[in-house]
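Notes to accompany the following structure.
Apart from one protein chain that is not included, each protein chain of the complex appears where it belongs.
Now for subunit A:
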Amino acid sequence: MLLIENLHVSVADKPILKGIDLEIKAGEIHAIMGPNGSGKSTLSHVLSGKSGYEITQGSITYQGQDLTDMAPEIRAREGIFLAFQYPVEIPGVSNIYLLKAALNSVRKHHGQPEVDAMDFLTLVKHKVKMLEMDEKFLYRAVNEGFSGGEKKRNEILQMAILEPKLCILDETDSGLDIDALKVVADGVNSLRSENRAFVMITHYQRLLDYIKPDFVHVLAHGQIVKSGGPELALELEEKGYSWVETSQPGVAA
């Protein structure tokens, strides 16, 4: 589904990612862990098409298409979804309107008719219930005045409605208490399917107790320095990031 080869990315001429290779297949869950400043968020932004990131070398291929020059909205319509670390407040645009506008533009992109208003409401209410959210949130402005946990649930709600193929969760666990974390994890787990892949970017192992990854990669200094199974996360938790950081060839040299 996603193939990243020798990816080098700079921000304002400063190299951040320095040669990432990663292949993600449908149905898989990958966790990308790493200390602050390792380039985790840069990777999620580059995948979703945020401006200000320059790919200086290498490539990103999604479902056989080169992502480099694809606009963020086209990526979204093609099934890439980024759950933001810091979801943005949009005063004056209601949550339900954005959900509907987003869903309809995805449908239009795939040559499908607009969603029926009643079907849409039924769908949204069902998902809202699953995420233990208050229906009132639908009619409030997007993320405006939401608590940290409410914002994260709202991201998962959008994901549940849009049913993307590649879900990127950027530090979704940060700012969540344990109850909210469970709800969010249940939401994510309910979306697991053989046609869908997840990339979870996280600093801590905590989230991985609830959403079990197939692969764990450790990012340090802009490179993947170690890859393994779920046990790698536990090992990291025990030994700390210094364990992998010092084993990084670029640093040692």
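Here, contacts are C-beta pairs under 8 Å (C-beta built on N, C-alpha and C of every residue); 3 or more make two chains touch, one makes a residue touch a chain; residues count from 1.
We adopt the following convention: contacts and distances are computed from a predicted model.
Look at the chain that isn't drawn here: its UniProt entry, checked against "Branched-chain amino acid ABC transporter permease", "Cytochrome c oxidase subunit 1", "Phosphate import ATP-binding protein PstB" or "FeS assembly protein SufD", names it "FeS assembly protein SufD".
The hidden chain makes contact, of the residues A:L3, A:I90 or A:L121, with A:I90.
The missing chain, though absent from the display, is touched by one residue of A:H30, A:R77, A:K127 or A:H221; that residue is A:R77. Residues 48-51, 71-73, 75-77, 81-82, 84, 87-93, 97-98, 101-102, 105-106, 109, 141, 158, 162 are the ones on subunit A that touch the missing chain.
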